[in-house]
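Removed: one protein chain of the complex. Kept in place: all other protein chains.
Let's look at chain A:
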Amino acid sequence: MIQLPSLSAVAAFIAAALLVRLYFVLPMFGRSSRALSSRRKGKAVARAQANKMLCVVLGSGGHTAEMMRLLQGVDFSRYTRRLYVVSDCDVLSLDQIGLVEGGRSIQNEEYYVGRVPRSRKVGQSWKSTPASFARCLLSVTSLLYNHRPDAILCNGPANCVVVGAVAMLLRIIGIKHIPVIYVESFARVHSLSLSGRILYLLADRFVVQWPGLVRKYPRAEYIPHLV
């Protein structure tokens, strides 16, 4: 009679398989973001027409204003659909989306606004943070699962940590590989924000706007004068 493998052997095998999977899918183990950057300088990227969806994570005032400037560099004829992730208490970002989308109505075939509970308000007590974080996590998961964007662009609000984590989860379990592009705020000259430090591990591309940060964070790529 064939002996069944013991429970601990099965668990060890699954754990090992998971670790191998994580090694291959998580950006922090992968190729250097900067290597890609130098490759970019060498060749022109084909800008084929494509019906892709770009997910844009918006936060509060400063982050949103900067994101609106960054979006000027994105070819909307290639990313014909946009999914904006906005905190449910953030009405100012809705106005900004209206402006960047050329004053079209809030929900049509070209862009969609997903409002999620804020993961952590400025000054919120750390004790109540897990519950609001969980609500935000569920909401973001259903958004990304339902829309399955082709790329995620974020620049620092707390919600981008949740969006980045959910994107990695979808990648690990094999639902979709959604690249995460993080642009650290222009305001960060010498150190990363908390979101930045976490996204440094999760993002496929990590862009900073000041040269000093590349010395501290080698996976980062420095692109000047973006905003």
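In the analysis below, a contact is a pair of C-beta atoms (placed from the backbone, for glycine too) under 8 Å apart; a residue touches a chain by one contact, two chains touch by 3 or more; residues count from 1.
Keep this in mind: contacts and distances are computed from a predicted model.
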item: Chain excluded from display, named as in UniProt, from "18S rRNA biogenesis protein RCL1", "Translation machinery-associated protein 22", "Mediator of RNA polymerase II transcription subunit 20" or "UDP-N-acetylglucosamine transferase subunit ALG13"; value: "UDP-N-acetylglucosamine transferase subunit ALG13"
item: Of A:V116, A:L153, A:M168 or A:A220, the residue in touch with the unshown chain; value: A:L153
item: From A:V10, A:C89, A:A134 or A:A187, residue that would touch the chain that is not displayed; value: A:A187
item: Given A:S8, A:Q72 or A:S125, the one touching the chain that is not displayed; value: A:Q72
item: Residue numbers in chain A that touch the chain omitted from display; value: 36-37, 40, 45-47, 50, 52, 54, 61-62, 65-66, 69-75, 78-79, 150-151, 153, 179, 181, 183, 185-191, 204-205, 207, 210, 223-227
